[in-house]
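With one protein chain withheld, the remaining protein chains of the complex are depicted in position.
Chain lettering (A and B) follows the sequence in which the chains are written, and residue indices restart at 1 in each chain.
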Amino acid sequence: MAEYEVRFDSHPEPIRVPAGTLLVEVAQQAGIEIQQPCGGQGRCGRCAVIVESGQVRRRSILRLSKADVEAGYALACQTVIEGDASITVPPPEAIQRRLTTDHIAPEAAIPEGYDASRAQSVRRVEIQLTPPSMDDQTDDWGRLCASFRRETGVERLNASLDQIRQLGATLRSSDWHVALTFDTGQNGEARLIRTQPADAAADTPLCGLAIDIGTTTVTVWMVDLLTGQVMRQASEYNQQIARGEDVISRIIYASKGNGGTELREMVLGSINGQIQTACERAKLATDDIVKATITGNSTMMVLLLGIPADIDVGIAMNSAGVVDPLPGVASYVGADITAGVLSSELRSSDDLTLFIDAIEEVWIDGGTYEPDCRVIGNVAARGICGSGLISLVAEMFLTGLLDKGGNINETLDTPRVRRGRHGPEYVIAWAAESDGAEDIVIARVDIDNLLRAKAAIYAGFIVLANSVGVPLETAERVLIGGSFGKYINVEKAVQIGLLPDMPWERFHFLGNTSVKGAYLALIDSAARDEIAEIASAMTYIELSADNTFYEAFTSALFLPHTDLSRFPSVEAAMA
Amino acid sequence: MSIEIPKDKWPGAVQTVTLGATAEQGGTRTKVVTIGGEQTLPFMHFESETPNRPVIAMEMSSSRPGGWSQVLQDTWGDVLDDPAKWAQACEQAGAELIVLMFGLTDADDNPITPDFAVQTVKAVLEATGLPLVVLGPGQVDIDNAILVPIADATKGERLVLGLCEEGNYRTIVAAAMANDHLVLGRTPMDVNLAKQLNILMTDMGLPRDRIIMDPTTGALGYGIEYGYSVMERLRLAALQGDAMTQLPLMVNPGFESWKTKESKVGEGVPDAWGDWAERGVHWETVTAVSLIEAGADVVVLRHPDSLTRVKESIDELMAAEPV
Partner (left out) sequence: MALSGIQIYKMLPQTNCKECGFPTCLAFSMKLAAKQVELGDCPYVTDESKQQLAESSAPPIRLITLKGKDAEVAVGNEVVLFRHEKKFVNRPGVLIRVADTDEKETITAKVEAATAYIVDYVGLDLKLDGFAVEAASGDAATFTAAVDAVRKSSNLPLILVGNDPAVIEAGLTVLDGEKPLIMGANAENWEAMADLAKKAETALGVEAGTLEELAELTEKIQGKGVEDMVLHPTGQGMSSSLALQTQIRRLALKNFRPLGYPTIAFAGSGGNPAKEATLAAHSICKYAGFVVLDTFSPELVYSVLVLRENIFTDPQKPIQVLPAIYEINDPKPDDPVLVTTNFSITYFSVANEVEGSGLPAWLVVADAEGMSVLTAWAAGKFDAESIAKAVKQFGVGDKVSKKVIVLPGHVAVLSGELEEELPDWEIRVGPREAVDLPGYMKSALT
């Protein structure tokens, strides 16, 4: 097959590739990072590059205007090489994101009367061995096992060949005084995790990790298993975002070529980076971490663990430590939910409770901006987060800038309402008022996206309530988990019809319930068992299999809702 | 044995809407049409009187329609070239209402102008005393460009102007409000969307007695059941007291059925399809009667024989015998 040379403006050497190679692949070979928030489906337009010269074929030009194409723009994920070409990659948009979870770490109270040795399965014992002598020539391993049995009453200790090989050196260097870390596990058979000199162990905590992998954010808590104390909490954006902003995009990306491996490495990067930092700050080694519980939505779990799950997960911790991926229910109800149900104590309450989780952050495309939204860092924001958008749309709606269908009122006598490239738009800030070269606008398409997102969420509530035969309004408590929740202004969210209209005191924000559940499961075997029970007692309602969802969805595709009587407070506000 | 007949007593009723205005009422029509007002499901005379019968409208075009079935062209003949004569022929055939559709071009294939549109409407109004529904070709800019001057030039006639759709209702509603006309809102076969458009239009201050809704239907064999159920559901919601669904329903069995292959194609079709012309009329009639059973207040037809047959059914359905 013919080969061609592709030159990039930012790369000294031309890359030789066979005809028909996708531009993103060429860029990867050159080590040039191109964002693909939609996972390479040609939907988002963020991978646009400029073809300065040469022969390429654009399979799809969705998101590009005719003028864009004439100016040489092409979507790197949809364009193939058909001759020598020279490509300019525009500087990557700095994706400005606000780390939310670190501000809203939920209270992690140590359970009352916490006793590490009874509550969870990893233990550490100090053992003083009698050195071998002419009378006692038992081998090291047998010697250790005998002492271990005497000390703990546990009949059997299992270890790997490697652990046994290294045993001799440790025993001798520690003067036969060692600390054994082991997992009691099941059936009275313990499994050795680590052997250390006793005096070294005295200074190191027994560390565990509670890890929550969100589509957007990865959260890691480092926990002292002996006291139950949370030593550090950290959150970071999931690096996979560069390969798809939502779950579907990730799945699509994972199914292509080495996509799955790449995504796995990315999320491990996010997790292990935080572990390394935490270890450095706490002056610990990753080997000091002996146990981890992991939650996350089902896709994130699969992308991390792969199927089957019996491979080395790759977390930066003691390689003999216990890794416990928590159980979920179904493809859309993962361990993040079961852990969330645990930590929100949903099960111990008789109140009819609506628990909302997994509202991912809603972002809108660059070029739109909301005046009240704080700019993070010194960079002008390119998009706004969901909570800002909710406030903006609620205000536009109540002031009559938007009709109930989300249409911008073009008959208003203001230059701020005009026809833009994508239909009617409202100018939030003129170019002169902002640092940008262009006016900052919110377009009909942005509003449509928000409307669809909020309608899907609200329709979910309705279908769920209907399926168990209770009216949504009778929920006595609404628990909102997830990092997004904390920033939702309840009043505004009700005004656009995202949350049901009910007394505000019924709403409770819990923050990241998932990682809190992972924490409880980490330090408390009973809690871990309860998660398994929760997973088996939950009834999963498949929304998309139920045609009442479509009905509920279209009726929610309105501001605040087609049935205004469901939103009495909004009705009153409009009167 | 005595049986208690189950009777529904509904809290809601359909809005009564009058189309057209006589000279005393500020227009020039010799006949007006009143629809709506139902307080129960179609023809449940044992529960409540049906104040207004379903109305049959005939569809005609501003110039000879391009894609019409040969069966229709043969039936109507030369009047298709003259809107005024066509309107008269509709009236003679028994139509109670005329629906005038504008195409994108005139008879000479030139794009239609506002002036042409106004003249055509005036010619039709002069040729017939029936109330008139005027529909643009369905492209936002052209619809707005012709409907506004038409509304201005016929102030007080209580024409029905359309189509109002979710993304394009403001201009037409404003023109109707300023000139004492009515509007037709069309939504694609969905109860919620129909209701939403009514909310948006009434939010502009348009009174409910000036709105007719077209929830869209499919022809027999081509999705009629969707339209049928949407209409039944809208009517049930109206009777249950949902104000934003309490508007009369107008649907187009003529347009829908005459674009099907069954009605359009006469040759090379299976023998089991039977006679072409009769099949076309059956197709239109069966579609129309079914939709009337589902709650249609106006059916727009194309073939004069269908009109006769559907009218006979309406006569029978309206006969309120004691039961």
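Basically, a residue touches a chain if its C-beta (ideal position, glycine included) is under 8 Å from a C-beta of that chain, and two chains touch if they have at least 3 such contacts.
Treat the numbers as computed from the prediction; the structure is a model and nothing was measured.
Interface note for the absent chain: among B:Lys31, B:Lys85 or B:Arg279, the touching residue is B:Arg279. For chain A, the residues touching the chain absent from view are 41-43, 59-60, 62, 78, 80, 329, 467-469, 536-540, 544, 547. By the touch definition given at the top, chain B reaches the unshown chain through residues 1-3, 5-6, 43-46, 67, 218, 220-226, 228-229, 232-233, 236, 259-262, 264-265, 268, 270-275, 278-279, 281-283, 285-286, 289-290, 293-294, 305, 309-310, 312-313, 316-321, 323.
The definition used in the following text is that only the chains that are shown with their structure count from here on.
Centres computed as Cα averages put chain A at a distance of 53 Å from chain B. Within the complex, the chain A residues that touch chain B are 403-405, 407, 409-411, 551, 554-555, 557-558, 562, 564.
Note for the complex: chain B touches chain A at residues 166-167, 170, 174, 190-193, 195-197, 199-200, 203.
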